[in-house]
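There's a structure below that I have some questions on.
Just one protein chain is left out here, and the rest sit where they should.
Chain lettering (A, B and C) follows the sequence in which the chains are written, and residue indices restart at 1 in each chain.
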Amino acid sequence: MSYLTQTLSKETVFRDPVHTYIYVQHQIILDLINTTEFQRLRRIKQLGISSLVFPGAEHSRFTHSLGVYEIARQITTHLNARYSSTTANDGQWHPEEQMITLIAALLHDVGHGPYSHTFEHIFNTNHEKFTRLIITTAGTEINTVLSRVSPDFPKKVASILNKTYPNQQVIQIIASQIDADRMDYLLRDAYFTGANYGTFDLSRILRLIRPFQGNLVFSITGMHAIEDYVVSRYQMYLQVYFHPASRAMEVILTNLLKRAYDLYHRSLSDVTIDTSFIPEALLPFLKGQPTLTDYLALDDGVLMTYFGKWRTSDDTILSDLAIRFLDRKPLKSVILTQASTDTLPLVRKLIQQAGFNAQYYTAENDSFNLPYDAYNPHAKNPQTQIELLLPDQSTVELSTVSPLVKSISGRQSGDRRFFFPKEMLETGTNDLFNPIYVDFQHYINNNYLIGPNS
Amino acid sequence: MSYLTQTLSKETVFRDPVHTYIYVQHQIILDLINTTEFQRLRRIKQLGISSLVFPGAEHSRFTHSLGVYEIARQITTHLNARYSSTTANDGQWHPEEQMITLIAALLHDVGHGPYSHTFEHIFNTNHEKFTRLIITTAGTEINTVLSRVSPDFPKKVASILNKTYPNQQVIQIIASQIDADRMDYLLRDAYFTGANYGTFDLSRILRLIRPFQGNLVFSITGMHAIEDYVVSRYQMYLQVYFHPASRAMEVILTNLLKRAYDLYHRSLSDVTIDTSFIPEALLPFLKGQPTLTDYLALDDGVLMTYFGKWRTSDDTILSDLAIRFLDRKPLKSVILTQASTDTLPLVRKLIQQAGFNAQYYTAENDSFNLPYDAYNPHAKNPQTQIELLLPDQSTVELSTVSPLVKSISGRQSGDRRFFFPKEMLETGTNDLFNPIYVDFQHYINNNYLIGPNS
Amino acid sequence: MSYLTQTLSKETVFRDPVHTYIYVQHQIILDLINTTEFQRLRRIKQLGISSLVFPGAEHSRFTHSLGVYEIARQITTHLNARYSSTTANDGQWHPEEQMITLIAALLHDVGHGPYSHTFEHIFNTNHEKFTRLIITTAGTEINTVLSRVSPDFPKKVASILNKTYPNQQVIQIIASQIDADRMDYLLRDAYFTGANYGTFDLSRILRLIRPFQGNLVFSITGMHAIEDYVVSRYQMYLQVYFHPASRAMEVILTNLLKRAYDLYHRSLSDVTIDTSFIPEALLPFLKGQPTLTDYLALDDGVLMTYFGKWRTSDDTILSDLAIRFLDRKPLKSVILTQASTDTLPLVRKLIQQAGFNAQYYTAENDSFNLPYDAYNPHAKNPQTQIELLLPDQSTVELSTVSPLVKSISGRQSGDRRFFFPKEMLETGTNDLFNPIYVDFQHYINNNYLIGPNS
Partner (left out) sequence: MSYLTQTLSKETVFRDPVHTYIYVQHQIILDLINTTEFQRLRRIKQLGISSLVFPGAEHSRFTHSLGVYEIARQITTHLNARYSSTTANDGQWHPEEQMITLIAALLHDVGHGPYSHTFEHIFNTNHEKFTRLIITTAGTEINTVLSRVSPDFPKKVASILNKTYPNQQVIQIIASQIDADRMDYLLRDAYFTGANYGTFDLSRILRLIRPFQGNLVFSITGMHAIEDYVVSRYQMYLQVYFHPASRAMEVILTNLLKRAYDLYHRSLSDVTIDTSFIPEALLPFLKGQPTLTDYLALDDGVLMTYFGKWRTSDDTILSDLAIRFLDRKPLKSVILTQASTDTLPLVRKLIQQAGFNAQYYTAENDSFNLPYDAYNPHAKNPQTQIELLLPDQSTVELSTVSPLVKSISGRQSGDRRFFFPKEMLETGTNDLFNPIYVDFQHYINNNYLIGPNS
């Protein structure tokens, strides 16, 4: 038996509260889990900042990655058992694709770093690029394991994540509008936050999947289970992922990193700026040329350790923002509308007058998501649509038969908010700044920022 | 209204997957949660190393502390509503004890540090002492909040955790054989590990509690619910807390810290030893005189960041153990018996011959727990026994009416194990050390280390 | 203390898997539960025929009634504690309404009979009328209990169920688009069927309710929890309550009762028809003049006992339908469209030719439900709309802020089906009727009945 398909003499299991058990049956899967790059995912929270609002949500990308693998294992086992291809080009499932699918599922997030979205925004890194690098760079433990299969195997795995792999079914299991990744994170985030609106009927959906003309589709008999999955995803975005308090903490993190970035870049031309606050490990990111090794040295704890040092920095903005982040002191926010955008300069000015540097103590933040979209060739990232299989072997697109899905399909959900220091909402204080606060509060109504002349 | 009993204009809740919601109704509770010392608990895992074996168990001491508060809130609300004292010394519950009970529940673990049990063992610190220091030291945010009640209030709170507080009922809610702490951690650890044997019927137990002659007892009608709680605790110890793989990782952590400790102390007299590996923040602990500030600067991420640097240390033992810890490469173990203790020098010698420094690559580790004990004045830490209230208002001790509890009462459960490198179990290799491995394996039978002459 | 508010010396609880416990704290509630009319609900299934398709759903109207009481208890306790009226006409909640609300919640379904919807359709009875009769008729045990409060108290309770009670908040707790009844049955039916799409966040919704100008509204902060409730209800209707196989069994029950009804009425003029099949207890219903006593003598088991006797009736239609019902042999069905209605005479004729009396072996069945509707004064039963409260104390109607709810609001969901014997779908048999089956099957495509000329 080749290394790729070599089974363990004894199945290994991981206890998992979401799937009960994660079953590992192949040597290569166990070897990948035991690599240093994969173990590093234990030190990176799946939801980053959300645990500051949903305190149970302290789970890591490690357990999520195992969960995606487990769902992929269940899907491919089901396809192997019932829908194996019998003739070339019959559009059915090719069982020999199972192992590479499992590997891609396991590794799909391996390049994530601490607080990825925020970090990438400031430092211009990209976790997807690092995922591919970890897989394809000679010398990583993951690359070493994968290369035992064949020299070009790492590239094949990476091509699934690139969506350039020729078999569309494999890509759809890993990255589509209803894939192993999304199904695991919805269930897992629902379990750990305690937000039960994220649950849906995984066992039923798994029974509905079937190959059709080289793609994967879902039997129409379970349309409502698919619909429920789409609605659950919508709910999790609006209730958990876009929670204003999480975004308020994210704004603080963004501004904290921006402050560090700005200080460093100003120090290049201004020698009076003390750069001793910069940890060696962050330097490559500030300089803009991190290596894979630099990147792999980071995790949540490493960043937080640096922030801990910044608590006592001489730069009062850096230290104050570090304290606000570590001790969870979120900004407040209001919803922005088209009209109220004109108010922003006014309120920013008031905030500045109240003693806050508006550049680091305010932010606009959009959180919009497309919960589902039918295929739209003009979209920036056209999505494979969810197709349902009718008894006569024709297919229909989900939103054409579900009014619920249609109502949120192709439509951005979320809001745009303006964040500012909590102090601006104080009332009845004897504070020096009290008149400024009163002025500021005139521009707020029903959680909205209102137009300058309202 | 005094600060101690001041209610919030609007109740605050924390979503919690174990108790659905944590309800905060008082200003002082919210203020304590928002202190830097309490927020720090977010960065310390409740189960430390166990998440390396039960990957879901990544929850922090922060959520546990909220959970203990919530159970204490439910208990005291129940006692307030039904069993309030009406005459002095009637042995019933005094409602004015509610607030201090809630505060003690919330703060009972605030002095925990990263991987407390291991860390304390090497550095001779004590999380209970630090809990008291955080509460009573002028200048901590927690002390500042508590002092607003009255100058001696911090000391009163600390006296509950010291068990010197005069009201026994309050102490029993916080620290007894069936207290808010134990009830929360069993349910929480069961939820996050996915190990359902830790569950028991919390809502029923809460209904059974009643004051009796100044103590808290449980109505006999729910004896089986209490029995089930004791058995669940026994099961969680044996199946989760004492899991051999967790202890194997704990041994690695112990030996890693010990190596750092030894290197530092040898460096005092041996200048050839490079001490650049020592992070500044660890120095006070190596020297043995950490201040409260030193202590509060530590958390899981900080320690792991240091270990991350040690990966590349020139000291091969330090670097190898750091890698084994961060990349989860546990030792193997066998059970030790009285007889097989004599075998230890022999096998240690073989391990040394195979190239491992036995001081840092082996360990004996006891994990024993007393799941329950009737009051025993001769015990090292005599425990308040669980009393059941009969219809005629007399009481009986739990183990006298439960054969299940009797069977594990006053009896240490657990085992004693010898840990060693996995390499010693290799078979059929061409390895240079193969004959040594074969010799070593002669001493192992059915997961036991056997006597030298067996 | 008056009988209405008299508390029990010791709270009584019922263990309930949905709400953990049902708490009974008042004598009158316990007395009502112990009446013969209320205990009879144990013998009437909540979902009637659905357990033939979702086998776990064998729960009774008894547990549902307790559950509605419990939710009403939680709502009114919350309103009592936080939103008690302080001045007349302040639009807040009147705590003295609590007891009558609990009683109405408990008794709202007490007039249900076996397989109510089907039974009422054939025998022209009405469970709501019987609910009022049980409450207001002198001599029932329930009336006797209620009359202890005051002679006009039974009528007051009935007026809540009539929706003529003056306090709209009370009516909204018992009968509105988001009431204790609907919330309990969704959670309960989801629990017992195992269909998790019925779940929603009860504890959060309970926290959102507040009085507003004499009505009950919901804080906008929890809009998504309300939205999720509406969607869950929609899902339960389409996936559980309208399941084609349940409706197929309901058609059999309808036709079985119709056959009995027809036989009886034909026997009045045709003495050759043997009427010995008619159980005495059904006679008043066949004659059209059942008394309350007649009605209360029925339950699921009584009806099934009669059907058991009909198994061996000489009337082959009666016996065959009884067997099909008891032994669960559902009809098959296809969806009807406007166009395919014209096909019905043709397929009915074929069914008749295949040896089935089309009157008793076929049926059209509509199952449509309005999952939610904004207030529509022109509707047959105008519904109170769900109002959300904004921070500025104005309100908005739910569907104006939720695209999901808007998509299903005011829109009938469900389908119209034609039911027929399974035999008509047989293929490849040597059956005499085979050519007829083949003809019949021409009219079916993709689970739809197609037009006659398609």
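The rule is simple: a residue touches a chain if its C-beta (ideal position, glycine included) is under 8 Å from a C-beta of that chain, and two chains touch if they have at least 3 such contacts.
Note that the coordinates shown come from a computational prediction; the quantities given were computed from them, not determined experimentally.
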| item | value |
| --- | --- |
| Candidates C:His26, C:His59 or C:Arg73 - the one touching the absent chain | C:His59 |
| Given C:Asp299, C:Asp320, C:Glu387 or C:Glu423, the one touching the chain that is not displayed | C:Asp299 |
| Option from B:Val231, B:Met304 or B:Ile317 whose C-beta touches the chain left out | B:Val231 |
| Residue of B:Thr20, B:Asn34, B:Thr137 or B:Gln239 touching the missing chain in the full complex | B:Gln239 |
| Positions on chain B where the hidden chain makes contact | 195-197, 199-201, 224-225, 227-228, 231, 234-235, 238-239, 390-392, 403-404, 406-408, 411, 445-447 |
| Contact set of chain A toward the excluded chain (per top definition) | 13, 20-21, 203, 207 |
| Residues of chain C in contact with the chain not shown | 14-18, 20, 34-36, 39-40, 42-43, 51-52, 54-56, 58-60, 62-63, 66, 191-195, 297, 299-302, 304-305, 308, 323, 326-329 |
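We adopt the following convention: only the chains that are shown with their structure count from here on.
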| item | value |
| --- | --- |
| Cα-superposition angle relating the copies chain C and chain A, to nearest 5° | 180 |
| Whole-Å gap between the CA centroids of chain A and chain C | 43 |
| Approximate Å spacing (C-alpha centroids) for the pair chain B, chain C | 51 |
| Shared interface positions of chain C, touching two or more other chains | none |
